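Here the complex is missing a single protein chain, while all its other protein chains stay put.
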Amino acid sequence: MAQLLQHLINGLAAGTIYALVALGYTMVYGVLKLINFAHGDVMMVGVYMGYATAFAIGREARGSFLGIAAVFAVAMLGCALFGFLIERFAYRPLREKPRLTALITAIGISFALSYGFQLDIGFLPGASPRAFPEIIEPTEWLIIGDRDVVVWNWQVISFLIAVGLMVGLQYLVFGTRFGRAMRAVSWDHRVAALMGIPTDRVIALTFMLSSGLAAGAGLLYAIKDTSVSPLMGLYVGLKAFVAAVIGGIGHVPGAVVGALVLGLVEEFVVGYAASTWRDAVAFGFLILVLLVKPGGLFGRVAAEKV
Amino acid sequence: MQSPALPVPEAPSLVPPALRGILPLLIAIPTLALFHWSLTGSDFATYLLSVVGVNIILAVSLNIVNGMTGQFSIGHAGFMAVGAYIAGYTSLQLKEVALSFLPVSASDQVLFMLALLVGGVAAALCGFLVGLPSLRLRGDYLAIVTLGFGEIIRVFVQNTDAFGRALGLSGIPQYSSPGMVFFWVFLVVLAARRLAGSSHGRSLWAIREDEVAAEAMGVDTTGYKVRAFVFSSFFAGIAGGLFAHFVPIINPGSFTFVRSMEIVVMVVLGGLGSTTGAVVAAIFLTLLPEGMRSLFGALGTEGSLAQRVDQIRMPIYGLLLVVLMLSRPQGLFGTKELWDVLPRWLPRKRRGLA
Amino acid sequence: MSANAQPVTPVTLDTKAPPALLRADGVSIQFGGLKALTDFHLSIQQGDLLGLIGPNGAGKSTAFNVLTGVYQPSQGQVLVRDTKVNGRKPHQINLLGVARTFQNIRLFRALTALDNVKVACRAQTALHQSRLGLGAKLVNAGHNYADWWKALLLTPSFQREERRLTAQAEHLLEVMGLSHRRDEEARNLPYGEQRRLEIARALGSQPRVLLLDEPAAGMNTREKADLMVLIRKLRDDFKLGVLVIEHDMKLVMGICEQITVLDHGETIARGAPAEVRSDRKVIEAYLGDSYLESHGGAA
Partner (left out) sequence: MRRLAPMLLAALAVMAAACEKKTQPTPSGEAGTQAAQGQSGSAASGTPPASSDTILLGQVGALTGGQATFGISTRNGIELALKEANAAGGVNGKKLAIRVYDNQSKPEEAAQAATRLITQDKVVLILGDVASSNSLAMAEKAQAAGVPMITPSSTNTTVTEKGDYIFRVCFIDPFQGFVMAKFAREDLKLSKVAVLQDNKSAYSIDLSGVFTRKFTEMGGKVVTTESYSQGDTDYRAQLTAIKKTQPDGIYVPGYYSEVGVIARQAREVGLKVPLMGGDGWDSEKLFELGGSAIEGSYFSNHYSPDNPDPRVQKFIADYKAAYGAVPDALAALGYDAARVAVESLKRAKDLSGPSVRDAIAQTKDFPGVAGTVTLDDKRNAVKSAVVLKVGDGKTQYVTTISP
């Protein structure tokens, strides 16, 4: 029983972080119908930005609230700018071109980033993983029994941050003018442009938002698992993408639910079945969901107007 | 039925109809033999060309699904893995076997062919299974199912002792030769072209252009999509089999989704639907990293920087992809074939897809 | 077949005639809460030229989609020569002899005009795979794969088949006056020719019933007049039953022998053009007062 509870907590912790990354996939897909394969790698870049900041401000400042805020701010803003640049120079020129074209540039960027960061030249960090500085000193937040179940402070903090970001996002999409513009662009960006919506700006902002969110998620991830590496984006990105599809890609709450479900499924497969089959089960689960609900858990397959 | 029965016109070609089917083979086999003979003794060319050939087979076969049928498969490496492992395993089992009525080398080639076909058929069966969800799934959702399939295959192999788990299958006899690889390249190109020009190919194009209209015109869209998957994965399996017989060790790390992505890149770069485009893109992208090696090698061989340059190839490869797509978003040839984009003074084919 | 005819209220029209080529019996369809079509009846015989009219959103295209299997009816049934086709896929219904065009032209844009027609011609040689047992399905599947092999091996029989398809498609292009566009990509054709090409393509599937969804949309008066003549000619030459959705009153009234009027998914009138024209309900619901005025009170 205690073990079950512990697995539940672990699964949720992993799921919240998938969720933040999955939200980035879903938002970009929503406005552009583009599977942004570079998303995970953008996240990785953000984490390294946070890593560099944490070192720059020194060991003492790191633990303070301001220190943490600075690390997150630099990483998220830096990453948002980075996302903007990628959108501006790699995706925007291809917007009216076949959809697959932009997908290939996304793959190109993904390769360039994940391989580029493996170089040990100049500021690039090199291939080996590094320990992420403990900007949040880990302490037990809740202990049940003889350490049967342990909830850590960072689990609570990242859960709160994640929930806060999600609520904010939901408000942004459904409660603001920008969100309305975003949804309009998502429906049909040509028509939205005709209606006077500055499509380019909306798309650019969406990219910045999703990249910033990815950086935040990446930092939480790095805090949770205490390490950073150039390939981390590949794995997290793929899983988050799967989560977004399970929830119904393009659907904001769907991405969150999909990610939590995926986090739990993975945790329980490893905890109670064979850990070697984790990835297979994750993908098998995905295929099963899609066969039953072809648009994901929440997405609807729009009936094509004939 | 109501339309007047039209007389079927006679074949306009000089070549008798019965011969048209096999004539390319009659030309290709001696050419390939010559090609094979000219490569004897140059191992690196042999190896490199084999890789090029395998990538051509992969790109051309994926083009049937992604380009001609307009579906979006990103799990091609999975089919390749199935072919590679099944063919490799078959060859390992048959290593000691020889057909008594043939000389050993000929017998090896016969068994090799057998192993390839077994691998191809196994991959085709998987293609059938993966194609089935296309009953219900469209576009990106189908894509992620293919991706999932590829990953499941990888995990399966990684957990199966018979397939060597993480170490992979090694000691597969090196039966493959450029002649054999390019024989299959020739077959897949021929098959893709003939398919494109046939009524079946037209049905695939129709699905790509407008699935609803195709369905309304009596095209069994699901059936065609499944068949396109089967056809394409058969050749992917063959490519895997060939791959296994010249590397000659296969392990799960060679069939990740990054690999699938590389094949998708070839198809899109060549121009979705263009068979020759896929061929050219596969050649170009396969030789590109080796070319960079030569380039960097020429720039300097001493010093520690020179030893690091090999790492720089992959980031540059990624950036080049971006630049290429920005400069030619429709791919090299669009949906056209090589001869449609050749200069005017060269003899041209009639426009159109057939 | 008539033995297992369902106990439904027969369509009130002409019950003595041979089984209708295409018949809708009390078809209703709902999307969510919205009733797009209610209790729709229709019957098409060979030689008929029927019209289906109604204001925007009246359910005309929905009716087409139900008849061709794109949508499944919530209630009622669709019969092709007394065979119930509910639940069958569009391509299966097409193979039973029902072909259509689309309101918003849906050609295979990157294919040549000839290839567009050949796609439809080809399909007719495929086997009917509607309600087959497993064994038959397997045989069928085997046959399908064998067919691909024929194409790959370029067997003489395959080549003959290809030539036959080409000849057939060329003939249809000629009928529709498109021979000069044979090797042009469909997307490069002018609008009116695209419409005609769509009809040629529909004819390629050798239908008994042809459903035309606003065939004259976007045409000028002269083209429309030509089209009217052409549709009649096609009906006679190809021995078809034709159902036309049209906005242009003149066209419908000019060529159709019987007209069904839809409004909000309900059939509000049916009859000869003259009857429909004088139907008060139709005038109010569909044509509106302005029409009455402009046509000097046609009734």
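A, B and C label the chains in the order they appear, each numbered from 1.
Criterion: a contact is a pair of C-beta atoms (placed from the backbone, for glycine too) under 8 Å apart; a residue touches a chain by one contact, two chains touch by 3 or more.
Only a predicted model underlies this, so the values are computations on that prediction, with no experimental measurement involved.
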The chain left out of view makes contact with A, B
Sole touch to the unshown chain from A:52, A:73 or A:270: residue A:270
Full-complex touch with the removed chain, picking from B:107, B:159 or B:330, is B:159
Among the options B:107, B:222, B:311 or B:330, the absent chain makes contact with B:311
Hidden partner sits against chain B at residues 13, 15, 20, 23-24, 27-28, 31, 35, 38-39, 41-45, 47-49, 51-52, 158-159, 164-168, 170-171, 174, 186, 189-190, 193, 197, 243, 247-254, 276, 279-280, 283-284, 287-288, 290-291, 293-295, 297-299, 301-302, 304, 307-308, 310-311, 313-314, 337-339, 342, 347, 349
Chain A positions in touch with the non-displayed chain are 3, 6-7, 10-11, 14, 115, 118, 120, 126-131, 138, 147, 150, 152, 221, 224-227, 229, 231-232, 234-235, 266-268, 270-272, 274-276, 278-279
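Everything below uses one rule, namely that only the chains that are shown with their structure count from here on.
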Comparing each chain's Cα average against the average over all protein Cα atoms, the nearest is chain B
Relative to chain B, largest Cα-centroid distance belongs to chain C
Chain B and chain C have mean C-alpha positions lying a whole-number Å distance apart equal to 40
Contacts with two or more other chains occur in chain A at residues 306
Flagged in chain B as touching 2+ other chains are 212
Chain C contacts chain B in the complex at 68, 70, 89-91, 94-95, 99-100, 102, 106-112, 114-115, 118-120, 122-124, 126, 129, 144-145, 147-148, 151-156, 158-168, 171-172, 183, 185, 201-206, 208, 237-240
Per the touch rule, the chain A residues reaching chain B in their complex are 29, 35, 37, 90, 93-94, 97-98, 100-105, 107-113, 115-116, 118-121, 234, 238, 241-242, 245, 249, 276-277, 279-280, 283-284, 286-287, 290-291, 294-296, 301, 304, 306
Per the touch rule above, chain B residues touching chain C in the complex are 1-4, 6-11, 17-18, 20-22, 190-191, 194-195, 198-203, 205-206, 209-210, 212-223, 227, 230-231, 335, 350-354
